[in-house]
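Every protein chain but one is kept in place in this view of the complex.
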Amino acid sequence: MSDALSGALRMIAKRLSALALLMLATSFIVFSAMYLAPGSPESFLARGNSVTADTLQAIRDQYRLDDPFFERYLSWLGGIVTGDFGQSLQFRQPVDDLIASRLTTTATLVVYAFALILVSGIVIGVVAAVKRGKVDSAAIIGTTVAMGTPSFVVAIGLTSLFAVTLGWFPAFGAGEGFLNRIWHLTLPAVALALSSAALVARATRSSMLAEMGKEYVETARVRGLPESRIIWRHAFRNALVPVVTLAGLVVSGLLVTTTLVETAFGLNGMGSLLVQSVNAKDFPVTQAIVLIIVGVFALANLLVDLVYPLVDPRVRGKVGA
Amino acid sequence: MNANSVPSGARRLTVTLVVGTLALTACSGVSQDKKSTDQKGLKVTELTPKAAGSLDRITWAVTAEPSSFDWIYNASFETGQIMANVCEGLMRLAPDMSVEPALAESFTNPTPTTWVYKVRPGVTFHDGTELTAEDVAFSLNRNLDTKAGSFWSGAYENVSSVKVSGPLEVTVALKQPDALFNSYLSSPAGIVGSKATVTAKGKAYGTPDGGVNCVGPFSLSKWDKGQSMTLKRDDNYFDPAHKAKSKEVVFRFVRDPAAMVNGLLSDSIDGSWFLPPSAIKRLSSSGKGSVYYGKSTQGFNAIVMNTEGPLRDVRIRQALSMAIDRKGIIDAVISGAGQPQKAPAVPGSWGYAEEKYQQAWDGLKVTEQNLEAAKKLVADAGAPSKPIVVATTSAEAEVPVIGAEIQSAAKKIGLDVQIKSVPADQYNGVYTDKKAREGIDLYLTGWGTDFADPLQMYQYFQTDHFYNFSGFSNPKYDDLIVKAGKTQDQAQRADLVTAAQKIVVDELVWIPLYAPYNTLFLNKRVTGTPASYVQLHYPWAAHLGASS
Partner (left out) sequence: MAVMTESALVRRRGLGRRFGGNKAMTLSIGVLTLFVLVALFAPWLAPHDPNAVSLANSLQGTSADHLLGTDQSGRDVLSRLIYGARSSLLGPLGVVVGATLLGVTIGVVAAWRGGWVDTALSRAIELIFAFPGVLLAILLVSVLSAGLKATVLALAIAYTPYMARMTRSAALSERHRPYIRALEIQGFPAVSIIVRHLLPNIAPLVLAQASLCFGYAMIDLAGLSFLGFGVQPPQADWGAMISEGQVALLQGAPLSALAPGVLIVCAVVGFSLIGEGVADRIRRADR
């Protein structure tokens, strides 16, 4: 085994332990926040029915709401390690099941949006950089406005135009089966993707411009290589590096934005579950979702760092040597 | 105890409009066609046209997923609406708002503190096992088990025991006479489940994985978490009159009101009881189906939470009440689908002795807007030095609008109103948590009775009652209500209740705002459900079918 490889492994191990530490710190912050939060979940659950003090106490006992802080934290943490996020207050189900049931919608939505972002962002960016002129100006104006438009505003606009007025897409629901799901999630995915796609387009564009101005591109041109080959095989390859970094950040940003998009489209995914749980003081669910989002965020960053050398020929050269 | 009326994030009060004067007309024999069409020309009906045939699948929308399908935790509109078709109890609430036996074949009241229920023979649960008296006693007793934490324990306040007293007979012993107990059994407090299943499933009972085992025209065939619940017709259901017309009803959880309206308009949802009030006009004129208005037991009130603060003087409360533009609220907030309200218990809740209640109602001071008189009252009483704090929540569409109207009405007569917007959980917390009430003078909410008896509503104003937030106390009032609670004779009870009603209205412990109708949308292809506010306590979906 080469030194470089073991070095890379050591780096991964180091990063993973940092990740574990981050998650531990996060879990503590999240748990304390929920512990400090005022309000009594049992009042919410009773929905105003004339329950007796005994009934309320029974609910508190069922969910161990009166146990000391550290005892609760440790047992919660112990549960998480074994994959048990506890019991939802609002829905009398295990948090794991609850999140699992919402995961398909959210995961499909995020992956769909991510694909849209990468494809449209990169294509627009490259085209703008290569064509310049009017195309470029249009791309710049379009992306500037897109970046400044909140996702829920896009959501409202898309629904009233494509779902209600034109009737091309369903107005609500996540659909069943692959194709049907894709059809249902198209508008939400577009709303989710728009501003990030614009960001990626911008990043791709400036990165491409920078590469196209470099010496090796000139050299290639002089050597008479076809322009398309220069653009895609050389400039694009190198221009992709900062885009990959950005893409990692975009994924975790998407997960948070699902709170807005799912709410606006009335989708029952993880994002809207988070909003619902905060409103219902359903602590175990809130904690779990926040932890998951932070985890995905950290993991995405780690992946970016790992993928980086694979994309960047210069770094790859160093590691592989 | 009225699950139905307390608004929460998921439950939209305005949406629970109700009723049918036709029903009242029918039972009282009073000729009152005037009520079936109100001033605005809205037609108030008890039933929608009968279904002509069966449908394979009907899609219905509710605004949230039930948190549990165990009946003792059935405290929300969405849960109630679905469960009413799956789990029946000893009694049910008929579309004319009368309480009728369901799983009970008959009942007697041999002594004021004893109720004996004969269980219907030959009835089977969804799994095919036979319903026994054991199941009934077990089910009712779950509400007495404090560890279980039933949300309907309040209905059992006066119950000392529930016992099997014969092969198909259950006897309920009361600590003191309770005129409402039998009616409560038409609510989830009276639902019967299979003892064997409940015991075997334990904590999983009523969850998506555990399921339920009840008696009802439909069984729960699929619970797709976060998305929908599917009910399937039970072909062995005992009651031919309520046997399900259609094969399958799918309840989809559509949280966003705009998404729901879009679904209704695009034919992907057949109907819903949760119509966003602001969309009623658009739905009625869409040509996709019809909006029906039924009678309701629900009303919308501004509840005085504190009689020591700026609202201490009854004249200030009266002035505020007179300044409010009720008609404006009804038009703007619920698209005209309601009527001004004069007292906490609305006309839809008059399930008996209707003439007596009507007469008393007519005698109540009209709550028409009168700014001059209101100004004069404020001048006489002197404007309070502190602002009147009105709690609102953005979790319910109509509450902030009404809050803003009250604020602007108060300003016109020289009263200072401050809006305090609180999150949904704290807004609901008011009912059970004293702390959540602190600093709030007025609380806006829809509230009504579970069944058609105004007494249920007026019990809330008794000294130290669970729902007596302001600490209102009047010995004469208490006396009337206690007497009414023990009076089985309906005319006599109505006399006692209306006398009590007058005291509460004169004191304005609650400022009544409006009585919404029960609104319902049906796509043109479906019909058959009642329009009255019985969707929580009657197997309404059984009657849904093809319109042609």
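The first chain written gets the first letter, and so on, giving A and B; residue counts start at 1 in each chain.
Keep this in mind: a residue touches a chain if its C-beta (ideal position, glycine included) is under 8 Å from a C-beta of that chain, and two chains touch if they have at least 3 such contacts.
Here the structure is a predicted model, which means the values were calculated and not measured.
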Among B:224, B:331 or B:355, the residue in touch with the chain that has been omitted: B:331
Omitted-chain contact residue, chosen from B:219, B:246, B:318 or B:392: B:392
Sole contact to the chain not displayed, among B:65, B:270, B:405 or B:433: B:405
Touch criterion as defined above, residue of A:156, A:217 or A:303 at the omitted chain: A:156
Of A:107, A:140 or A:303, the residue in touch with the unshown chain: A:140
Contacts of chain A with the absent chain, listed as residue ranges: 22, 25-26, 30, 33-34, 36-38, 136-137, 140, 144-145, 147-153, 156-157, 160, 195-196, 199, 202-203, 205-207, 209, 242, 245-246, 249-250, 252-253, 255-257, 259-260, 263-264, 274-275, 278-279, 281, 286, 290, 293-294, 297-298
In chain B, positions touching the absent partner: 257-258, 261, 276, 278-279, 281-282, 325, 328-329, 331-333, 392, 394-395, 397, 400-401, 403-405, 407-408, 419, 421-423, 426
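Convention: only the chains that are shown with their structure count from here on.
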Where chain A and chain B are represented by their mean Cα positions, the distance between them in whole Å: 41
List of chain B residues in touch with chain A within their complex: 1-3, 6-9, 11, 65, 67-68, 70, 73, 75-76, 146-154, 203, 206-209, 224-227, 252-256, 258-260, 262-263, 265-266, 268, 395, 423-426, 428-433, 436, 466-467
Of chain A, residues touching chain B in the complex: 38-52, 54-56, 58-59, 62, 90-93, 97-98, 101-102, 105, 159, 163-164, 167, 170-174, 263-266, 268-269, 272-273, 276, 279-281
